[in-house]
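Shown here: the complex without one of its protein chains, the others still in place.
The letters A and B name the chains in turn, as written, and every chain counts its residues from 1.
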Amino acid sequence: MQLYYPSNSIIHYMHGFTKIMIFGILLTLVPLFMEQPVSLLVLLLACSGLFIYIRPPKTHLLLLIPVGMLAVMMSLTYFFADMGGQVYVHAEWGYWMFQISSGNVLFAITFILRMMIWSLLFFILLFTTSPEDLVIGLKRFGLPEFLTLAVSLALRYWSLMIFDVKTVMDAQYCRGVDFRSGGILTRTKRFASLLIPVLFVFLKRFRTTSFALTLKGVGRKNKRTYYYNPRLSAIDNWAISSAVLLTAVWLTLQWFYKL
Amino acid sequence: MTQLSNPMQRGMAQKNISARHIVAIVISALIYGATIYISRYFPIKIGTVQAIYPAAVFAPLFGIWFGLWGSAGLVVGNVLSMLVVGMNPAVYPLALLAQFAMGFIPGVMFRKVKLESMKDRVHFILVVILGMVAGTVLVALNLILFQKVPANVVWSTVWAWMQVSNTLTAAILSPLLFTWMSDYMNKSGLFFKRFWG
Partner (left out) sequence: MIRFDNYSCRYESSKEPLLHTLNLQINPGEFVFVTGPSGGGKSTLCFSINGLIPNEMEGSLYEGSVTVDGINVQQTFPYDLVSVVGTVLQDPEWQLVRGTVKEELTFALENMGVSVEEIDRRLAQVAEQVQIKPLLLRSSLELSGGQKQRVAIAACLMMQPKVIVLDEPTAELDPMGKEMVMETICELHRQWGYTVVFVDHNLDVTLPHADRVIVVANGRIIADTPPARVFDQQAVRELLPMPQIVDLSRQLGVRRSDGGDPLTVAELEEELGKRRENKAQLDWEGSGQSYRYGRIAADAQPIIELKQVRFKYKKHDTDLTIKPVDLRIMQGEFTAIIGHNGAGKSTLCKLITGLLKPSSGEVLIHGKLANSYGAEQRVRHVGFVFQNPDFQFVRRTVYDEVAYGLHIQRLKAEEIDARVRQVTKLLNIDSYLHEHPHFLSRGERRRVAIASILALEPEVIILDEPTTGLDSLRCQEMMSYIRKLWQKGHTIILLTHDMRVVADYVPRTIVMSGGHIQWDAPTRDIFAKKEKLHRHQITLPPVVELSYALGWSEPALSSDEFITHIHSVEGVMETAAEGVLG
């Protein structure tokens, strides 16, 4: 999983903990309480500004497409409810209904904007943080050792997994299993013909990996040292405090003015 | 076997969290991620709606095979698959809890590696359904509370559809897959006999 790319923006220099705190949590809270599309749009532009500032490579920009499509798809659910406003189209089948109204459209747009803000913020975090920094950041939140180790192992093996899955698909194709034709039942069956080898291939690796970990001293009861253990720097303290301040100010404003 | 007829000794028992627990999390997470990856290539759809959510089929199995650790693996796997598409897991806390429930509930209520009798089968399917229903309720709540999708829509469309794509699919396919794998899991010694490992 190659989301991280090295560069020299300030955000790149921050501690994993800081970035998770700011982009993963604090700033993520803001759109949750935002109701007006205009304020969300302003926030989206601000986030896009930050996103451009970290200068992601072109291939990374493509990643915005699936999440955008997902947002649009999910926003369609609003058209199955009455969210008020002027009604343009209305249809009803017993319990279910379909309606296009100004209220529905407004809600759908709000939803899409919110989703896009979240994913931009999250991509800023993922693009600027290497997997090991991410794990170190998580550790600072007090995650237990075994869990952070599991996360970093899963990150390490993720791309191997993708490669293996591709090989399994190739191997089945070579036996004449075609994935894109046939009815839903045939497809489901063929789908299973991929899952079963995948399952076996990974279960067989269970032993190897578990032995490898044991033989590297996982499971010892002594206190562990951390060879790579960056401290929070002045930038981090400054960034966290300004993010906290910003969020607090925003929430207060929101409370009074319903932005 | 008694000590007399068998002079051979066992290894020492390990009490703390050891490598196999961690690997159980990792392997569950990876297979779960693989499933999500494959389903992208494999459009099993009716119209535009995903007819089958294949990951749901695995959730109960990992809960039963690897107990608590398999359930934790489901959460890790789901978080990783979210990372790839840029979804922040922090906005889906209940959906993550749902993944855990889908493994945890069957795992804690059914602890056998084989379906030996009709009773086992019924028991198995019941715990799978229970886990799925609980899980889908949590997913629906997440949509209502965090994504602010109107509640009546969630219950009448999303949740209702998940009963087909998740609960029904799992109720049918999980027992099949479980039986399919049981002789391997049994012989290879990977099955965790106790829920806590």
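FYI, a residue touches a chain if its C-beta (ideal position, glycine included) is under 8 Å from a C-beta of that chain, and two chains touch if they have at least 3 such contacts.
What you see is a predicted model; the values in this text were computed from it and never measured.
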Touch criterion as defined above, residue of A:90, A:224 or A:258 at the omitted chain: A:224
Contact with the hidden chain (one of A:88, A:173, A:238 or A:255): A:173
Selected residue (touches chain absent from view) among A:37, A:85, A:103 or A:197: A:197
Chain A residues touching the omitted chain (full complex): 131-132, 152-153, 155-157, 159-160, 164, 167-168, 170-178, 192-193, 196-197, 200-201, 204-205, 208-220, 222-228
Residues from chain B at the interface with the omitted partner, ascending: 6-12, 14, 19-20, 180, 183-184, 187, 189
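The definition used in the following text is that only the chains that are shown with their structure count from here on.
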Distance between chain centroids, defined by C-alpha means - chain A, chain B (Å): 21
In the complex, chain B residues that touch chain A: 14, 16-27, 29-31, 33-35, 37-39, 41-42, 44, 46, 48, 51-52, 54, 72-73, 76-77, 79-80, 83-88, 90-91, 146-150, 152-154, 156-158, 173, 177, 180-181, 184-185, 188, 190
Interfacial residue positions of chain A with respect to chain B in the complex: 1, 3, 24-25, 28, 32, 63-64, 66-67, 70, 73-74, 77-78, 80-81, 83, 95-96, 111, 114, 118-119, 121-123, 126, 146-147, 149-151, 153-155, 157-158, 161-162, 164-165, 169, 179, 184, 187-188, 190-192, 194-196, 198-200, 202-203, 205-206, 209-211, 213-214, 218-219, 221
